[in-house]
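Excluded from the complex is one protein chain; the other protein chains are retained at their positions.
Chain IDs A, B, C, D and E follow the sequence of writing; residue 1 opens each chain.
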Amino acid sequence: MQPIIFVINPNSTQAVTDGFDKALDPLRLANGPEIKSLTLKEGPPGIESQLNVDSVTMPLVALVQELDQANPNRPKAYVIACFSDPGLHAVREATSSPVLGISESAVLTAMTLGQRIGVIAILRNSIPRHGRLFGAMGLSDRVVAEAPLGMSVVELAETEKTREGLKHAGKLLRDQHLCDVIILGCAGMAQHRSWLQKQLGISVVEPTQAATSMALGRVLLQW
Amino acid sequence: MQPIIFVINPNSTQAVTDGFDKALDPLRLANGPEIKSLTLKEGPPGIESQLNVDSVTMPLVALVQELDQANPNRPKAYVIACFSDPGLHAVREATSSPVLGISESAVLTAMTLGQRIGVIAILRNSIPRHGRLFGAMGLSDRVVAEAPLGMSVVELAETEKTREGLKHAGKLLRDQHLCDVIILGCAGMAQHRSWLQKQLGISVVEPTQAATSMALGRVLLQW
Amino acid sequence: MQPIIFVINPNSTQAVTDGFDKALDPLRLANGPEIKSLTLKEGPPGIESQLNVDSVTMPLVALVQELDQANPNRPKAYVIACFSDPGLHAVREATSSPVLGISESAVLTAMTLGQRIGVIAILRNSIPRHGRLFGAMGLSDRVVAEAPLGMSVVELAETEKTREGLKHAGKLLRDQHLCDVIILGCAGMAQHRSWLQKQLGISVVEPTQAATSMALGRVLLQW
Amino acid sequence: MQPIIFVINPNSTQAVTDGFDKALDPLRLANGPEIKSLTLKEGPPGIESQLNVDSVTMPLVALVQELDQANPNRPKAYVIACFSDPGLHAVREATSSPVLGISESAVLTAMTLGQRIGVIAILRNSIPRHGRLFGAMGLSDRVVAEAPLGMSVVELAETEKTREGLKHAGKLLRDQHLCDVIILGCAGMAQHRSWLQKQLGISVVEPTQAATSMALGRVLLQW
Amino acid sequence: MQPIIFVINPNSTQAVTDGFDKALDPLRLANGPEIKSLTLKEGPPGIESQLNVDSVTMPLVALVQELDQANPNRPKAYVIACFSDPGLHAVREATSSPVLGISESAVLTAMTLGQRIGVIAILRNSIPRHGRLFGAMGLSDRVVAEAPLGMSVVELAETEKTREGLKHAGKLLRDQHLCDVIILGCAGMAQHRSWLQKQLGISVVEPTQAATSMALGRVLLQW
Partner (left out) sequence: MQPIIFVINPNSTQAVTDGFDKALDPLRLANGPEIKSLTLKEGPPGIESQLNVDSVTMPLVALVQELDQANPNRPKAYVIACFSDPGLHAVREATSSPVLGISESAVLTAMTLGQRIGVIAILRNSIPRHGRLFGAMGLSDRVVAEAPLGMSVVELAETEKTREGLKHAGKLLRDQHLCDVIILGCAGMAQHRSWLQKQLGISVVEPTQAATSMALGRVLLQW
């Protein structure tokens, strides 16, 4: 049976889901795994605090278990498309299918594209939360700096303002912190990746693409 | 007004709450902060998986907010008495009072009692979860080894078997991993601390005592 | 044009190439990227020392440049299929296509499958070399132990002896070092992955599959 | 018998002792442990070099042993109130009572208040010395930046100049290094803690309060 | 027999060899080990990329083996005088004599002269390469910052421009990153060490002197 990758947006902003869904098109192959983007209806408009993160964990677990039951015979993989990797380890316990978080996958991918990783966060208060995640992964030495946009998830819809902020943050990471690879630290910036990469002249990692890219092989291997 | 420290057991096993509550007696001063132990009624019998951890986060947040509202004028502090520190950072966002996790506090306290820290876990599968916690704290270099008892939280009620396991694990950590301080990696072992310390001849940290001990000063300073 | 992933065995032992080539079958999709395994003719029978590693770097660069020129219009990706990642960073400079090393990819993949990573090396003297690699990746904290088989690359052809060694090393890593995920530290063990995973009951990562799996998405995204 | 906490200022500047002594008032409970601040008469006016640090170690040991003998039956704890933690480990060997250093305690406390810790040092040449301390604690990853005031211990008596310097250094740590918690890196800044916290809007840790706060519980537990 | 230290410049720019050769004069003792500087004829004009690094590895191995054979009875030591330590570990396998890399030796020496190490690189793209080296050494925590000159190896011949760049980079490392020791990150800056040290007022390490200094004792001990 054709495998399927469920890419779940834990926030309820459909525009975010739509944005990364389009960015996943190059990973859709004629006879390859189906890639299906979903929006968690219980999610807040944006995941912008630890409370937001933790509020979606159990709903994510429930959704994955439901999808598991609804698709009993297809090889499946799950991508949790929020840069705080909410519920990642709980969902891994709840299903026997591969589960990838976009924060984890983005950093792992960035490690193959550069040595000094910079992250563009949406809000300043995302940074301590990300710091705990990178520490838990044992990767604090590789993520050398983080720069916040100072914008909420919903505000990311304002393209011009977002691009201005991305360029400013990207240059800071590249020029002051000497980063040679940049991660977009939110699932809501997918449409700006190649634009920003051209602006900066160094690799830019879009996390949902990174995770779904990793999921592609994993769903076929069923690791 | 007299300050109060709420020590919340996120699992529903009252014997665990009773065990650590008694161990907190030395921290109860005539005119000092009240120390009140509570059991989270929504909790599972033991927190033994990431799913268990994440299932209690939002209930813990709700309970703390309720306690905040019920005690508007008293200086308050909260201790989350499970060695996986469930919801620690979410609860910190949800209240302006000091919040201490017993895992975090146990490691911080152990750092003042020895250089090579060993942890006795209840189950083998607790160890990766603890590893993520210690990594998030940036302390992987200090926690040099962990040894599991292979017992569930509920089984800890069997005193003799528990002590046998603690002694075995403690000796392994002391003699093979050269630990000079041991942490009891579960809130349900409080009554064995001084016994084990005598057996091993090195410091043994009981995490709920460690956290409540830290909370004592913090509730007075209101940091 | 159909993308192509070149998976290059830097040693000259065709049996190794054949072994992992077969293991890559699940990643071959009807309309997906072609996956082509190659053997570096200049390579030694096995890469078993730093001298061996460094002897294949420039030949690998030359081969990749030749393949780049011979396939001007196809999207390409390269996998260097030796666990010492010979020439990885030089090859990355020599081509604009994605290049993945199997050691790097195996560790990155293992990080999504467990917290305490163990590696089964072929020879004891591989371990310091791997240590330098993991250090360069900033991942020393995650790779908690390594165990050698004490067998050369060529000797891996003896299936029974190899499996005995793998089982022994795997149990040591699982039981003494408390690893919850194991990496096969050589491209020549591909046929034993699922067998060993069943024996041990924890995830086992085959590095060439891990890297080619990552390459699948990357060749499509052309990052 | 009523426990006692001796808080020893290893420098001979009484104003420093007086400053932190007053800051300890919230930790003094009607029936709680007595908190007694002392000045080491052999100390230099300020501990501003490694030579200064090492010059007070043996006098500190002698003083603690004298206090131990003079108070044979009271539960005791000791706080060494200099941010270089002079003689901390020697004093721990010299007494069976709990001994806390204010540098160690400040960092441990800050770890519960934020993720990215910044330290305000008095002098630039304090920074390498602190770096050795944080490294010995295994905490280099958590203390992300340090900023010097460029003032001696004695100069800290000039309130206005000190506050100007604290505000400047605090903003640098908060805004450029993205610290979310600040430590006052000297025992002589106690009266500025809450003022600075208000100025910066993030937690500020006063190290003598932090250590005495930890000592409060520890003297009761006699760990 | 009189011992000999071969100091090999892996790039073909004789001016670089001449520059460090002169700087080694203080290490030449009347009856001490001979110190002989050589230029690798196969080398590129400067080692400025990973491709450059890897292109000289096998030639370095061949040269060392030739020197070993040509000097069968003299105690020998080898210094590889390029800051990327090309072929260091391969050469160590190829000879039983001590082999020192100037990057490794410079960092090890700097560790005895200061706590916060800064490195002046020639080019920005040297920095990720150095990062991998420092990571492999396990020293990422000690090298706190790196600043590039933006000059090629050959351009270093322009004294005035080089000194201007060194002073600028050195001040950045000293004042913004609070480094207390600086390493010249290229073998081609030897004549500027003491000049720069005077300008900055902190220790400056010249890597070829550092490595040859370490080699002096090692050739006598034959470790």
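To be clear about the criterion, contacts are C-beta pairs under 8 Å (C-beta built on N, C-alpha and C of every residue); 3 or more make two chains touch, one makes a residue touch a chain.
No experiment lies behind these values; they were computed from the predicted model shown.
A.B. asks: Among the chains you can see, which ones touch the chain that has been omitted?
C.D. replies: Result for the missing chain's touching partners among shown chains: B, C, D, E.
A.B. asks: Pick out which of E:38, E:111 or E:154 touches the chain that's been left out of the picture.
C.D. replies: Of all options in E:38, E:111 or E:154, contact with the hidden chain holds for E:111.
A.B. asks: If I consider the whole complex, including the chain that's not displayed, which of E:18, E:68, E:141 or E:155 touches that chain?
C.D. replies: Residue touching the absent chain, from the options given: E:141.
A.B. asks: Against the chain that's been left off, what residues of chain B make contact? List them.
C.D. replies: 114-116, 141, 178, 180
A.B. asks: In terms of residues, what is the contact footprint of the unshown chain on chain C?
C.D. replies: Touch set of chain C with respect to the missing chain: 124, 127-129, 131-132, 135, 140-141, 146, 148.
A.B. asks: Under the stated touch rule, tell me which residues of chain E contact the chain that is not displayed.
C.D. replies: 26-27, 29-32, 98, 100, 104-105, 108-109, 111-113, 137-139, 141-142, 203, 205, 209, 212-218, 220-221, 223
Here, only the chains that are shown with their structure count from here on.
A.B. asks: How many degrees of rotation carry the C-alpha atoms of chain B onto those of chain C, rounded to the nearest 5?
C.D. replies: 120
A.B. asks: For chain B and chain D, let me know how many angstrom lie between their CA-based centres, rounded off.
C.D. replies: 26
A.B. asks: Between chain C and chain D, what is the separation of their C-alpha centroids in Å?
C.D. replies: Roughly 51 Å separates the two chain centres.
A.B. asks: Find every residue in chain A that makes contact with two or more other chains and list them.
C.D. replies: 129, 132, 135, 137-138, 140-141
A.B. asks: Building nodes from the protein chains and edges from chain pairs that touch, which of line, ring, star, complete or other describes the result?
C.D. replies: other
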